[in-house]
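Every protein chain but one is kept in place in this view of the complex.
Let's turn to chain A:
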Amino acid sequence: MKQPLIKSERFVQIAAPLGVGVLFLLFWEIMVIALDMPRYILPGPSAIGASLFADWPTLFRSLMITVQITLLAFAISVVLGVLISLVFIQSRWIEISLFPYAVLMQVTPVVAIAPLIIIWVDDTTWALTICAVIIAIFPVISNTTLGLRSVDPNLLSLFRMYRTSRWQELIRLRIPSALPYFFGGLRISSGLALIGAVVAEFVAGTGGARAGLAYLILQSGFTLRIPRMFAALLLIALTGIVLFALMVWLSDRVLRNWHESALKVEH
């Protein structure tokens, strides 16, 4: 049966936040005009849109560099994080001995470590990637480790009764059990990889052809090109949202048949 559009859950989910956004932009534009706000303090949405259009080649080039570092850092975090978790679950001793250092890495602000890494690593792309990995890897490690340990004890008993090898136990039981936790880690980590890439670039201040969005923001600040600053900011935010949505979609696809987090409540 065809439902009226206004009653459809999906329509409301999209339309409601969109409506709020449009109202906010309108209010912003009107206030900027009404208060006669100078552009170098607060440009209106129309000015930002114009800058987005006019500066697109520069913005796009920087966007690609930031995205490249983010994705590289994210991929390294996932692979390395999962490997570290697999090592952690081999024995309590390994976990007890190493986990504090993972926490140490997580709690030390990357801004404070970044200058060192930039001195040590010649290649800027890699220096930035390493900074981003330091931030993004922790949720992967902690969530995946938790997941690999969160096995139904009865299922584990059953596996033990059939004298299953550790390998079989890992493949058939621990890894599937860990998936929901792992995907939870991915969602957080994807956002952190972007934050890491941007923060590290602020510290490194890479200019020239390898300038990412963060540098573009810095530079626009120095030259008071505030609309372009907003445009770069918008692109960073959009990148984050796209990454997050991608992770939600992926998690939903993998877990939809069995995990509570992906179940749709029927009305």
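As a convention for this text, contacts are C-beta pairs under 8 Å (C-beta built on N, C-alpha and C of every residue); 3 or more make two chains touch, one makes a residue touch a chain; residues count from 1.
We adopt the following convention: contacts and distances are computed from a predicted model.
> Which of the following names does UniProt give to the chain that is not shown: "Cytochrome c-type biogenesis protein CcmE", "Branched-chain amino acid transport protein", "ABC transporter ATP-binding protein" or "Chemotaxis protein CheW"?
The chain we cannot see is, by its UniProt record, "ABC transporter ATP-binding protein".
> Return the single residue from A:Met64, A:Val79, A:Leu158 or A:Leu224 that touches the missing chain.
Reading the full complex, the residue touching the unseen chain is A:Leu158.
> Would you indicate which residue among A:Phe11, A:Phe27, A:Tyr40 or A:Trp258 is in contact with the undisplayed chain?
Hidden-chain contact among the options goes to A:Trp258.
> Touching the missing chain, which residues of chain A?
That gives, for chain A, the contact residues 152, 154-155, 157-164, 168, 172-173, 176, 179, 257-259, 263.
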